[in-house]
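My structure is below; once you've seen it, I'll send some questions.
Only one protein chain is missing; all other protein chains are in place.
Labels run A, B and C following the written order; every chain starts at residue 1.
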Amino acid sequence: MLTILYFARLRDVLGCASETLATPPATVRDLIALLVARGGVWQAELGGARVFRVAINQEMAQLDDAIPAGAEVAIFPPVTGG
Amino acid sequence: MLTILYFARLRDVLGCASETLATPPATVRDLIALLVARGGVWQAELGGARVFRVAINQEMAQLDDAIPAGAEVAIFPPVTGG
Amino acid sequence: MQQDVIRVQSADFDVAHEYQRLAGQPQIGAVVMFVGRVRDLSANADLHALHLEHYPAMTERALQQLVQAARARWQLDAVTIIHRVGRLAPAEQIVLVLTASPHRDTAYEANRYLMDYLKTAAPFWKKEITRHGEAWVEARASDEQARARWET
Partner (left out) sequence: MQQDVIRVQSADFDVAHEYQRLAGQPQIGAVVMFVGRVRDLSANADLHALHLEHYPAMTERALQQLVQAARARWQLDAVTIIHRVGRLAPAEQIVLVLTASPHRDTAYEANRYLMDYLKTAAPFWKKEITRHGEAWVEARASDEQARARWET
């Protein structure tokens, strides 16, 4: 199982703070493709037009990183703290 | 008339905190030559072996700067504050 | 002895208190403190507040890693990072980064390094609440460039 968290502007635009997937994709790239396939705001936000970041188990991750079993994956806009 | 002030290590080595000259030299270079001519520690400190700084009327000065009438000239080691 | 303080909190912080913990340590020759504050540069005081959101499970871990990376580059006697979250009014404090070292160059550089990475690698997001509505702050290319300086 995979938990996905969304933060900040992405959470607001997607209308979703968290969700779970019963059958997790193998990599971040696969996960993003699955989300983009939903179309609409999912495609608009994650389909290439806008920049976003991904963390796996609270560590910054890249598109080709594998998603381990039971992972917490977070998807969020570039950070703006400080 | 010219007032000369010495600070920090230079004052200690020269054994002099301040003095006055009745007939001031035209430039800093002339003043230093006059002091070096005293020989001994004066020559050792101001004759070229060691670095020192000069201020005229509380402004950093160069060797070729003219010394105005009634000036306060300060001679001191490179600063070490902060 | 490593003296690191890393905190994420909604409450305000007291710069004097954080500085005071370095008292009486003669190996510390230089302390640099950076305070980032809620700024409103508009002539009409348009900004009502910032809302600072973060990713709690990740934030402190990211800050810990950041401090360890700075310690790997520089000799530091103490590091403090405090970052606030929640609603913050104009002129309120957002972040404190304190670095203490025997040497001033080290204290300056480590401090700037920490801020440059904090701005690009720690999961905080700002939303502006103005008289015109609410809007998430967009990341700035200049912050990415500032971080990139350290990676050459």
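Simple rule for what comes next: a contact is a pair of C-beta atoms (placed from the backbone, for glycine too) under 8 Å apart; a residue touches a chain by one contact, two chains touch by 3 or more.
Everything numeric in this text was worked out from a predicted model, so none of it was measured.
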Partners of the unshown chain among those that are drawn: B, C
Of B:22, B:49 or B:79, the residue in touch with the unshown chain: B:79
On chain C, residues whose C-beta touches the chain left out of the figure: 14-16, 19, 23-41, 45, 47, 90-91, 102, 104-105, 107-108, 111-112, 115, 146
On chain B, residues whose C-beta touches the chain left out of the figure: 5, 7-9, 12, 51, 55, 58-60, 72, 74, 76-82
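Going forward, only the chains that are shown with their structure count from here on.
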Rounded Å distance, chain A centre to chain B centre (Cα mean): 71
